[in-house]
Structure formats: C-alpha cells, structure tokens
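For subunit A:
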Amino acid sequence: MSGAALPIWVLASSLLPAMIIFLLPEQTRALRTSVNLAAAVLKIVLVALMTWRVAQGQLTEVRFEMFPGVDFVLRADALACLFAGLSALLWFTTTVYAIGYLEGAPNRSRFFGFFSMCVASTMGIALAGNLITFLLFYELLTLSTYPLVVHRGTAKALAAGRVYLTYTIGGGAVLLLGVALLYGVAGDVEFQPNGALGGVSEDAWPLLRIVFGVMIAGLGVKAALIPLHGWLPRAMVAPAPVSALLHAVAVVKAGAFGIVRLVYDVYGVDLARQLSVLLPLTIAASATIVWGSLRALWQDDLKRRLAYSTISQVSYIALGVSLFGPIGTVGALVHLLHQGIMKVTLFYCAGNYAETLGVHKISELDGAGKRMPLTSAAFTIGAFGMIGVPPLAGFVSKWYLGLGALDAELPWVLVVLVISSVLNAAYFLPIIVRLWFVPRSEPWPEEQPLTGRWETSRWLLFPTVATAFFTVAAGVLASFPFSPLQWAILIARREYLP
Partner candidate 1 sequence: MSIDLWYAMIGGLLFALAFGAFMAHTHLLRRLLAFNIMGTGCFLLLVGLSQHGRGPDPVPQALVLTGIVVAVASTALALVLLRRWFAATGQTTLPEDTHA
Partner candidate 2 sequence: MMSDALRAALIPLVIVVPLCWAVLCLVQPRRSPSLLVVPGLLLWMVVSLALCWDVATTGVSMHVLGGWREPLGIALRADGLAAGMALLTALIAAACGGYRLLTPPTADDPTAQRWFWPLFFMLGASLNAVWLAADLFNMYVGLELLGLSAVGLVAVSGSDNAVSAALRYLLAALLGSLAYLLGVALLYASYGTLALSGLAELVTHNTTTHVAFALITIGLCLKTALFPLHGWLPPAHGVALSPVSALLSALVVKASFVMLLRIWFSGGVGLLSPPMAQLLGVLGAGAILWGGWQALNHPDLKSLVAHSTVAQIGYLFVAIPLLASGASPGLAWDGLMLQITSHALAKSAMFLASGTLIVAVGSSRVEDLRGVNRHMPLALFAFGLAGVSLMGLPPSGGFSAKWLLLQTALAGGQWHWVATLLGGGLLTAGYVFRVFRASFENSSDDRFDHTPLGWDVLALLLAGASILLGLAGSAPLGLLRTGASIPGLIP
C-alpha cells in the first residue's frame, strides 16, 4: 500500500463497512457491532498514519479525471488532517454510544449503514482537494444524513426531515452555482495555501465578491448562520447519537469547514482582505453568536437548548476565520475541534438522561447529579468548557479568538465574545445548579432499572466520560506536540508564512 493513496483508504474504511452493514440482516447484532468498531479503529489508525505523513511534509494525494476538465482530487493537508482527525475520533466514540443507544431498536442495519456513509462523506469533505470534490461530498452528506434525521419514522421526524432537506438541498444548489461561477472565472479551483485565485485579474473582482457571497450563503445553510439556521433546532427529533454527530462533526462542521477552506485555500486571506468581503462575514458571525445564545436561554427542552448553543458556538469558527490574521486563524481552527469534543459530550449526556431517566426537559433535571454522577460530571465539564473556564478546551479557543480580535483591531468583537460568554454561563449554569444542588422531589419520568455497577449502560457511559476527558486534556495539554492547538498553529504558519 503506497502512502500517497492513504486518502482513498481513509474514505474506503467507512464506505465499505457501510455497504457491508447495509447487507447484514437485522438480527446479526454481534457481527454488525464488530464491523462497526473494527472500521472505526482502523480509521483512527489510518488517519493517524496520514497525519504523520503530512507532518513530515510528504505529498499525500489521489486524483483522476471525472469528465473533461474536471478532476476528482483527494489530498491530505494539515487542515484536512485536523478535520479528519476530529471525525475519526468522534466517530469511534459515537459508534460505541449508538450501539448502546439503539439496543433493541428496529432498523439498526439501515441506521449504521447511513451512519458510516455520513462519516465517509465527512472524511471526503475533509480530504477534498478541489471545490468540485468538496461539493460532491457535501451533497453526499445531505443524502446520507436525511435517513438518520427521519430514522424514527414519526410524523414529527418526517416533517423535520422535510425542513432539513429543503434547507440543505437548496443550500447545495446555491453552492453549486457559486462553484460553477468560480470555475468559469478560474477553471478547476484546487485548494492551496494562500488561495488559488491569485492570478485572477482585477476586472473579475466584482464577480469574485458576488461569488463569495453566493458560496457563503450555500455553506451557511449547513453552518447554520442566521438566517439560514431554521432546520437545526427541528432536526433535534433525530436519535441522540445522530444529533451529537450532526452538531459536533458532520453537518454543521462541514459548513464551517467549507467556510475555512473558502477563505484560506480558495480566495486566500490577502485577496479576501483586498476584496473586503470579510467584514460582512464577521458581522454575520457575531450576530449569529449573540442571537443563538439568546434563543438558547428560553429553551426548556435540553436538546433544543444545546441546538441553539451549537448555532452560536459554530459561528465562532466563522468569526475567527473572518478576523484575518494568524491568531484569529488559530482560534477558529482550534475551536473547530474543541467545540466538536465539548458539544458531543453534552449531547451524549442529554441522551443518557433521556435514556436512563426519561428526562428531556431542563426543568425535570433536579438532582440528577446524585443519581448519575459521572454523566453529570461530564456535562459540567462540557458546559464549563463552552463557557470558557480555564483550563478547559473552550478557554483556549476563546483566548485565541479574543487575541485575534485585538490583533485585527476590531475591539467590538471582543465585546461580542464577552457577551456570548456571559450568555453561555446564563444558560448553562442553571442546568448545573439543578443537577447538583436542587434536591429531587418527585420520581423520574421513566427510570430504567439499574442493571450493572454503573449508573447507566456502559456503552452510553464510557464515550461520555472519554470525550469529557478529551475536553480537559485538550485544554491542559495544549502545549504538547500534536495537540489541537499546536496543529492549528502549524496550519496558520503554513497559511501565513509560505
């Protein structure tokens, strides 16, 4: 196996299992579980190998011609490794979690098949080497997540699926228009540090501005920038592992990652600054951050509060990107990873409460800390991380974003960050207070009997604890090599110092 072909293997390590799982009969639980876990572990190994190669600076690329003038390109660069690493890690924990969560539920083969396809699409998005390949996997992601959103088959789920599709297919069409326009100007656009549009003459600048707007609109649907976020709270009807994956890695992140690629590797920061297209993005991201946090305050449903929190938190990435400057870049990239780890923890916890105690609403969580201490501790860590308490992961990203704002001489962005952190605290702290300090006065809505020595199924608990541990580790160990922060600094260095 040649190392340059690693991207294909990374992709295949979730596409092939998807095909195998589709074909497995419903009742072959043990075999399906083994295939799932083996593939997830294999993927982590492959991504690690790939990251090693990239750190060494070796070219890791696969390409062939799809049709005249258009190539299919998979290329591992540092940014790709960042996103692929996040996906591989969280896919593993989420697979474990989903196996426990769907214990005894119908249609598991279908679920895990599309689950794997969803991860394959995310990998493709991470590794795409040009805009068309990116678009290809971006659309594949839409198709493979739809069955997951409507998995329960209830009227509510189907209605949510419809909204989801309307937004994402529409967004895909807008993105296609943008990509096609750009192709008309600059040919087959391949991602490269400092942008691929350097050679475009100044006559085309007005068009490039329009294209930037069109593409941000197309990507903004998945990234849930306001006013394109309407699908996200509704998609909460999906099973908890799906929500976790959608929020932490797959859909929302795909949009955010697309924005990162667009600014850095298509336009390039210099051109983007000359076109002055970044300030509108800063404003849109800031508005989304504040507005999402405000909406989160009023939600009593735990998953919906988390959903609005995602809308707010993912826009930190767009914000960091739009700040233009190496420090803002580091903040954005590191938040891409940190937000994923923290948010996935919170969603696992929400799922644990729902599965174990039948609790869906925040007002019903009183005293859950005593009944489920580990889950509640994990939730607390995730929430503190989101607020930005040192030394957790969220602190690191907010610190760099703040520095980046000062560096970019946009002090009002600092105000946005502070307001957002206050709001984060305002909607997370009451939950934590309820968990630990408000005594329980009535029985749980639907408590499952305790079956082992743990507070809930091991399959549910271990991933939760693991990601909570990552949240701490990413913050505490931020200065170690290959930590998210160091990797983000590596990317920023390659971006700004060619």
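One rule holds for everything that comes next: a contact is a pair of C-beta atoms (placed from the backbone, for glycine too) under 8 Å apart; a residue touches a chain by one contact, two chains touch by 3 or more; residues count from 1.
Inclusion criterion for the candidates: all candidates are chains of the complex that A comes from, given by their letters.
Here the structure is a predicted model, which means the values were calculated and not measured.
Which member of 1 or 2 touches subunit A in this complex comes down to candidate 2.
Considering their complex, residues 22, 64-70, 72, 106-107, 110, 132, 135-136, 139-140, 143, 146-147, 150-154, 158, 161-162, 165, 169-170, 172-173, 176-177, 180-181, 183-184 of subunit A touch candidate 2.
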